[in-house]
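Right, chain A next:
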Amino acid sequence: MDATLISIGLDPLTAKITSMVIISVIVLLAFVTIGGILTLVERRISGFMQSRLGPNRVGPQGALQWVADGVKLILKEDLIPEGADRKLFRIAPYFCLVGIFGTMVVFPWGKGVIVADLNVGLFYFISITALVVFGVLMAGWSSNNKWSLLGGMRAAAQIVSYEIPVGMSLLVPILISGTLSMGGIMASQGWLPWEWMVFKSPFAVLSFIIFFIGSLAEANRTPFDLPEAESELVSGYCTEYSGFRYAVFFLSEWANLFVLGGLTTSVFLGGGNLPGALEGFTILSVLVYLAKVAVVIFVVIWLRWTLPRFRIDQLMSLSWKYLLPGAFIAFLGQAAYMLLTQHTPIVQSIIAVLMFLVFVFVLIRFGLKVRVSINEQRIPVNSPASNVS
Partner candidate 1 sequence: MTSALKTEYLTINMGPQHPSTHGVIRFILKTDGEIIYECDPDVGYLHRGIEKIAESVTWQGFVPYTDRVDYVCAMNSNLSYCMAVEKLMGMETEIPKRAEYIRVIVSELNRISSHAVAIGAADMDMGAFTPFVHFLREREHINDLLEMACGARLTYNYICIGGVHNDLPPAFLSKTAEFLDHFEIVVEQINRLISYNQIFIKRFANVAVVPPKMAIDYNLVGPNLRGSGIKFDVRKDKPYSVYSDLDFDIPIGSGRAGTLGDCYDRYMVRVEEIRESIKIIRQCLKQIPAGETKAIVKSTIKPPKGHVYFRTETPRGDTGYFLYSDGKTSPTRLKIRTGSFTGMSIIPEIARGVFIADLVAIIGSLDIVAPELDR
Partner candidate 2 sequence: MNILQIFEQIKQNTDAVVSFQEDEGPTPSIYVRSDSVLSVMTYLKEEEALDFNVLMNHTGFHETESSKLFWHLFFDVSQDESEDHHHEEIRLFWHLYSYKVEHRVTIESSVPIGKAQMDSVVSLWKSANWLEREVYDLLGVTYPGHPDLRRIMLPPDWEGHPLRKDYVAPTSYHGIDNSPSALTKSFEPKGKSK
């Protein structure tokens, strides 16, 4: 973009700044839209899982519900509770926002579509999302509400604990690809499923599971939504928030969902890789990438509307007794595995295909289970036609 701007007569510095501003605005708008749409998607999907329809009044099939919600939230009065720490209270939501939107810099939208392919990309990703903890803790502390405080403390304990297994489990893809850059990790995978990072070795599968569970906890999704556990802490750290500030929390929470999906996809699920023949079709690559992200997001939403919530001590024991040892095993195991098979890439490929077949087998088992459940639910009851007499 710089080049285009220079060509129309701007000097290099102005061009640089202008292009940065334009890109930031685009990115911000994109994330706001994604966050907004995801709120709608979540509500619709949860509705379908509960034999309901979900919001379907604003726009076709409720497609504009999120806009209406956003407008409503912005128009609402901005309340700051009596006795709150006003400065911290005001600033807290933006920490969350920055923590999530900052990931944008290294967000790989597809092959080659990345703002800055830093050589410490993954590291940057993990570090900048840690800002969210500050926002949540500030919000909890400054609200002058004991439930908020408990929520904030829970969030801090939870996110800090789960940083460790998540960081450890990400060492496995780093070992395999040999780089920290997002583009590099993506490039080290192929477009076929068994060329994806997740199927590269049994230890990669283990690290994927640990990473996925850990990042669910970091994104405060059920079964790890303790910081805002509705039935326990009312609404956790954002109990006292209203209006625009609440919208910012809201938005960063769902944008976080997208970031979670994006990171999972680009590190473990092959990113936006395309078959060799289609190399160069950037749009296609972005679409493939977004499709994969959508699947991951669906799984996350699906988990949320299926599982109950952990208790705080169980949450901690899961992190320290199950995930952390698992992450260590995955890391050491992967190192050993690579040492043993480094001269026989064919063994690696066979194991990868086998892993993929196991996955397909699990999917088929699952499909059969779903079919049984559907048939069970279709048993007629109170059919309205028979009621008309």
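Per the selection procedure, all candidates are chains of the complex that A comes from, given by their letters.
As a working rule, a residue touches a chain if its C-beta (ideal position, glycine included) is under 8 Å from a C-beta of that chain, and two chains touch if they have at least 3 such contacts; residues count from 1.
Every value quoted in this text rests on a predicted model; they were computed, and no experiment measured them.
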item	value
Among 1 or 2, touch partner of chain A in the complex	1
Complex contact set, residues of chain A against candidate 1	46, 49-52, 146-147, 150, 153-154, 222-223, 225-226, 229-234, 305-314, 373, 376-377, 379-382, 386-387, 389
